[in-house]
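Okay, so here's the structure we're looking at.
With one protein chain held back, the other chains of the complex are shown just where they sit.
Our next item is subunit A:
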Amino acid sequence: MSMNRRGVLAAGAATALGGLPRARAQDGRVIRIGVMNDMSGPYRDAAGPGSVALTQQAVQDFGSRGFAVEVLQADHQNKPDLGASIARQWFDQGVDVVADLPTSSVALAVNQIAREKNKVHLNSGAATSDLTGPHCSPNTVHWTYDTYMLAKSTGAAIVKSGGTSWFFITADYAFGHALERDTGNFVRAQGGSVVGNARYPFPATTDFSAFLLQAQASGAKVLGLASASTDTVNAIKGAREFGLQRRMKIAALLMGLPDVKSLGLESGQGLLLTEPFYWDLNDRTRALTQRVQAKNQNRPSAMEPAGCYGMVFHYLKAVADLGVAAAKASGADVVARMKAMPTDDDAFGPGRIRADGRKIHPSYLFQVKAPGESRGPWDLYTLVATTPAEEAFRPLAEGNCPLVKT
């Protein structure tokens, strides 16, 4: 329903983006960053208003270096066609960067447009590793995480602990397919097997019991959830209810702070999950969380907004380095400069961006705490393992990215 219902409003949403406030004459000195994500659907809590807040924080922390920065926002409602039309409109109206872009299908659509128009696509929220693989682009940086990173960390940990045969419940679109594929590859590479899968329609599925029963009947040892947000929460609740955990391990391959909060520690305890950012990871992440709290509805940031912080901060550094006029003239030049400069920000610490556009940083395997272990409303994770930056992501040579010369 939400799709159809929102479809009616789509045209209206796109028009509302219209008139940009500043006069054209000032264009030369203003950098415009458009944060596009899901403001009204299932991904809102992970990457919605939070991403806007953290982007604004990055602009504020960067300070003034001779040019103004304007932050815009739009709701793509998880629809590739709507996302594409907003991006076109933005670029034609002088927006230099689209940022965040969760929902892989939308990200892939906008990726192409940013390249065509020679603007910048900074991606934090989308999961598909194809953004730095076959679809890599000289105008794109993929910052926070991807399906390969999740698969390697969570998937490998579960295979190692004896979970050798897998059944996947997969969101039937680009993201779910990529996550299932990347995890399946890991499972097989480690000598495990994939015994079956069920692909559910996104976002029209509320009840997962039918798929859970298929998973149970398959005899697999691991239930791999290649899904996200409320879907994952509903699937895990169902799995507990139907007693799947008696014989199966649950691998929630993409699960973030808001999902764990929503599931509750009671149902969530013991789950393994992977994130490159957690608010309580170190002094720098805690300081950032403190700084942005008032802007961010008094809740700690999920990894997607944290990614917006890191990548926008780094982007602005590259713009200052390159000069505003040159930066506005060519998105590819800014991205090239971003790749040439080492990164360092409070959310992710020091790192770098590879030739294929992949940002490199460590990934962390967390375990969800039991209710008794938690010392505060957002004290939800225990750190179990760290994958070093150079090993966390797909090796450069294996991605089939045309930008990488072999």
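Note that a contact is a pair of C-beta atoms (placed from the backbone, for glycine too) under 8 Å apart; a residue touches a chain by one contact, two chains touch by 3 or more; residues count from 1.
In the analysis below, contacts and distances are computed from a predicted model.
Asks: Report the protein name recorded by UniProt for the chain absent from the figure; options are "Serine/threonine-protein kinase RsbW", "Multisubunit sodium/proton antiporter, MrpD subunit", "Branched-chain amino acid ABC transporter permease" or "Molybdopterin synthase catalytic subunit".
Replies: Choosing among "Serine/threonine-protein kinase RsbW", "Multisubunit sodium/proton antiporter, MrpD subunit", "Branched-chain amino acid ABC transporter permease" or "Molybdopterin synthase catalytic subunit", the correct UniProt name is "Branched-chain amino acid ABC transporter permease".
Asks: Touching the left-out chain: which of A:Thr154, A:Thr230 or A:Gln269?
Replies: Of all options in A:Thr154, A:Thr230 or A:Gln269, contact with the hidden chain holds for A:Thr230.
Asks: Of A:Pro42, A:Pro80, A:Pro138 or A:Pro276, which sits in contact with the chain we cannot see?
Replies: Within the whole complex, the residue contacting the unshown chain is A:Pro42.
Asks: Where the complex has a chain not shown, which of A:Asn118, A:Asn185 or A:Ser267 is the residue touching it?
Replies: Only one of A:Asn118, A:Asn185 or A:Ser267 touches the chain omitted from view, namely A:Ser267.
Asks: Which parts of subunit A face the unshown chain closely enough to count as touching?
Replies: 1-2, 4-5, 9, 40-46, 48, 172, 198-201, 203-207, 209-211, 213-214, 216-217, 229-230, 233-234, 237-238, 241-243, 258-259, 261-264, 266-267
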